[in-house]
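The complex appears here minus one protein chain, its other protein chains still in place.
Take a look at chain A:
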Amino acid sequence: MHPQPSDQEIRPVIEAHLHLEGPLLPILHDLQARFGFIPDAARGVIAEALNLSVAEVVGVISFYHDFRKAPAGQHVLKLCRAEACQSVGSEGLAQRVLANLGLEWHGTTADGKLTVEPVYCLGLCACAPALMLDGVVHGRVDDAGVVAILEEAGV
C-alpha cells in the first residue's frame, strides 16, 4: 500500500476550511492537491470535524470522478471523449494512444510516469481534438502531436 500521511499532516489541511459554508469539497480538493490522493486516514478526521459519519464522507469521495483513493502516475493525461472531439476523430486517436502505451482507460504505465484518463469536455470544442496534460490544455492534436507533448513532458 502507498504511504499514508500522518494525522499531524492531515489535520491542518482540514482545519483551514472549517469556516466555509459547505467545506467538504474544498477540503477534499486541498487534500488531493497536497498528497496526490485522498488518504484513507483522512476519512475519520473529516467525519469528526464535520459531524458526519465515515460512510457519508466515503460516499462523497466515491461520487466524484476527480477524487483518487491512490496516487496517480507522475503525469496525468486526460483525453477528451465528448461529441465535439469525436466529430474530428478523437476516439480513434485515443485508442491508438492507449495501444501505444499499452494501457486501458485509467491505467498507469509500469514505470509510474503516466496515467491516462478520459475527460468529458474541456471546453475546447472549436479546436478539437483536445487533451490536458497536468492541467495544461492542448487543442487540434493528432498522433504526432500527442507524442511530441508527452516527449516534452519527459514521459
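Of note:
In the analysis below, contacts are C-beta pairs under 8 Å (C-beta built on N, C-alpha and C of every residue); 3 or more make two chains touch, one makes a residue touch a chain; residues count from 1.
Just so we're on the same page, contacts and distances are computed from a predicted model.
The complex appears with one chain absent; UniProt names that chain "Formate dehydrogenase" among the candidates "Thiosulfate oxidation carrier protein SoxY", "Formate dehydrogenase", "Multicomponent K+:H+ antiporter subunit A" or "Putrescine transport system permease protein". Touching the chain that is not shown, out of A:R43, A:H75 or A:H138: A:H138 (per the contact rule at the top).
The chain not shown here touches chain A at positions 20-26, 28-29, 50, 59-60, 63-67, 82-88, 119-128, 130, 132, 135-140.
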